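Structure below; questions to follow.
Omission of a single protein chain aside, the complex is shown with its protein chains in their original locations.
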């Protein structure tokens, strides 16, 4: 197994949900880059638990950077960041070694690691690992911003309600900033309210819902990426599926392109200011694995939170019998809500081999 | 750039559409594995051009294995396979250095490689590179078959028409064999005919269409893969986006999961023959990056073939002017048709680090 | 840059000499392996400063394992270990940003990282990074020991004095245990005393000396490693040169083989107990990159500690003038003394891709 990503810039995630801490090593950052701890803290707050309709688990998610910085500036050495787990309640999970939770990795992880896996809160499979993912991603986003590259996402759909989509050709920094300032992160505040009502209703029933996050990257120069396995889609999907609960990813028109024709899907070119520019952006800013210079756009689908209070069918591995299971504990009724910054961070990490 | 994939078993693709040959190196195959050239040739024939409603380009796609075998059996050394390009017509493409084709990598590749890229037929970005991909994938599939693991795909959708889906929990080897024996590769022969009619109609208009390929992997033991970036979804998506024209991928319910609830999406467990077994397979056989033991199921969306005879908007890079473009040459009106074995091969390659 | 090693098992080192801590992430350890903290502490003590004729810097080098263990047993998740830097005195190093120390990486690191590198104690280039290297190596050695594989080294030469060599064909676990129990780690205690006298004499003069460490790996099954770039020599050398101050490495007869003949260097075979066995072990247990089953033997040469009190020629980078430099601070007069466990640890790490 490898919880690592990247080749020039390498990220290594570690930690378990109810262990001492979670964290990350980022190896390959350029030297001389200032890291702003307040920008980092503000980003972490967007993912942090304890917000409206999220798990009541209290984690301040303060990021301690224990190597790689000298007076707040990267020094070329690997950066290690640590986020302590302060609100762990392992006793919640004692039953789960025997009764695997449907929709979770409990059972295959038990088989893979012969019962030695850390079952507490899902261990290393927990969405808690997105905390160091977000921290690492934001450090990169701070560097990208100085190079004119912005990454932003919004909650495109949740529990059957839809936000407005990004305008493929004209999405702007202001749109990204607007979404980053809202909770839920939406372009259309009313759509956001409808989503929250649906989520609230599901929670009251002891159930949960899924969602879709749409992400844009602005300012990418054309020609990044590569053919075949080195394309931006390959790398971004490999990183985004690192976020627990992601079930699909699509670029540009994505699955809708399957029902389109070449004449409606192709993005024609026109000269503009002496440069060729695409007339439309059905491609989502990536052709043949290479950035086109238009906004890069992709969507990631999240399944409903598997931990629900409603009774589900499960088995008792010790007794070899069927047994119903109701997962108590503290859980988000819709993980997509807090996944918005996670998708931004995963995109930042995926692009690092090209941008760093 | 890197046209390589994998860590324990590494695949390296090389060649350009209208160069001397295309090929692949597979490094890390186990020794002692018999390779059946007829099985390989039959697989290559499923992808080969010259079939109904595909490009009339004539390529026999005979695979020459120039290293790594001793008397038809792997010897542990890297296997190099070569497929000669016999029917190249470079003159078709002379205009394209000046006028980039919409929907192709021509323009970003021109920028990336400062005009030195091989423009003939798309060069290294051509779908011709799926020939060595298929060859490499089939070598692995021959090995997997001896271990009880089968990979098969079908054309789930094309130009707006749909095939029957695989039954998530009960898809069988016979289903895979049926699809592999048909062209187009469908479960429902009538749906296949409707697809072909639609494709024919698009071709007559000088247009093209997209499609969706659904793939199943049977016989995977539970616990393969890993958390975070090492999940089966990460690897499979990183490989499948290596096939030109793929725009999206989803596992299990995929994007549909975003509108489901936890209580309808979670796969409960029951004991069966002393073992826990999922009651449903909305997860598509993968939870938290790990195989569950149920059939692994994913779908890949293909955009319409970008090369169309209809007039499109483009630009003349030399003259700096707008110019219309009609792409003549020999092209598939629906790449998804011949992409079915490519998706199988990509899945085989993605699983090699776990299975070899 | 990448302070990472390995492909199946990956090690990532982080930290700077006078930062908050040094540490490592080990990703890919098997689950279910018990880690004995006392064995680890005893190993760390062999490398720790504060011993006879080493730097008086006081570091307890207590290893805190903050992830990857559940009740002292590996759980399959990445293991992160941290060693706090408790006795840092950054003021010792303030001059060195201007006046690079001869024999150190100060000047090229200054150029590489545009002056942003952490100069305090050599930063990430410091031999302090061998503390997490040793910790990671010992965790592996504990696992190997349960599989019958033992790694041990001794101080083969220091400041012109030589220890007895390991017997290439008959080195035993007892020999390794004897060396591990001694300081300096030698087979011949009198040779060790002569070395210490030489080192003492050099220290009194404000000078320093070099040395050679010889390492043996016992119990390796034959056939590990691979041809070309995948040989045991390739991997071991790539890991051992990760220890600061190493200037050369040789396997078996090494450089002496260059003056031998085929008839004296080749190791003949005889049947013994139904198995072929080498009559001699000039190869040092590795042929064509593959382990032979005989003891694996290599030697690493260490240069003299570059930090010396004697005046040396240097330059003032700010003023652009020549200037003499005397390096005060706390330094080992012979780094090879404490490097013995570091070489064992590096060998353990190098073998992990084959043994884990």
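Letters are used for the chains, namely A, B and C, taken in the order the chains are written, and counting of residues starts over at 1 for each.
We take it that a residue touches a chain if its C-beta (ideal position, glycine included) is under 8 Å from a C-beta of that chain, and two chains touch if they have at least 3 such contacts.
This is a predicted model, so every value here is computed, not measured.
*Asks:* So which of the visible chains would the left-out chain be touching?
*Replies:* Output: missing chain touches A, B, C.
*Asks:* From the listed residues C:80, C:105 or C:185, report the one that touches the chain absent from this view.
*Replies:* C:105
*Asks:* May I ask which residue of C:168, C:226, C:295 or C:341 touches the chain that does not appear here?
*Replies:* C:226
*Asks:* Among C:84, C:175 or C:253, which one touches the chain that has been omitted from the display?
*Replies:* Considering the complete complex, C:253 is the one touching the chain left out.
*Asks:* On chain C, where is the contact patch with the chain that was removed from view?
*Replies:* Touch set of chain C with respect to the missing chain: 1-5, 13, 100, 102-105, 107-109, 111-113, 122, 124-125, 129, 157-160, 202, 207-212, 222-224, 226-231, 233-235, 237-239, 241-242, 244, 246-255, 257-263, 265-271, 274, 276, 278-279, 283-284, 287-293, 301-308, 310, 312-315, 317, 320-322, 336.
*Asks:* Name, in rising order, the residues on chain B that touch the hidden chain in the full complex.
*Replies:* Touching the missing chain: residues 1-4, 10, 12-16, 19-23, 25, 27-28, 31-32, 66-68, 70, 73-80, 82, 109, 112-114, 116-118, 123-124.
*Asks:* Spell out the interface residues on chain A facing the chain that's missing from view.
*Replies:* Residues of chain A in touch with the missing chain: 7-8, 77, 227.
Here is the rule we use: only the chains that are shown with their structure count from here on.
*Asks:* Are the chains arranged, by touching, as a line, ring, star, complete graph, or other?
*Replies:* It is complete, because no pair of chains fails to touch.
*Asks:* Chain with the smallest distance from its CA centroid to the overall CA centroid?
*Replies:* A
*Asks:* From the C-alpha centre of chain B to that of chain C, how far is it in Å?
*Replies:* 46
*Asks:* Per the centroid of Cα atoms for each chain, what is the distance between chain A and chain C, given in Å?
*Replies:* Spacing between the chain centres: roughly 39 Å.
*Asks:* What residues in chain B touch two or more of the other chains?
*Replies:* 227
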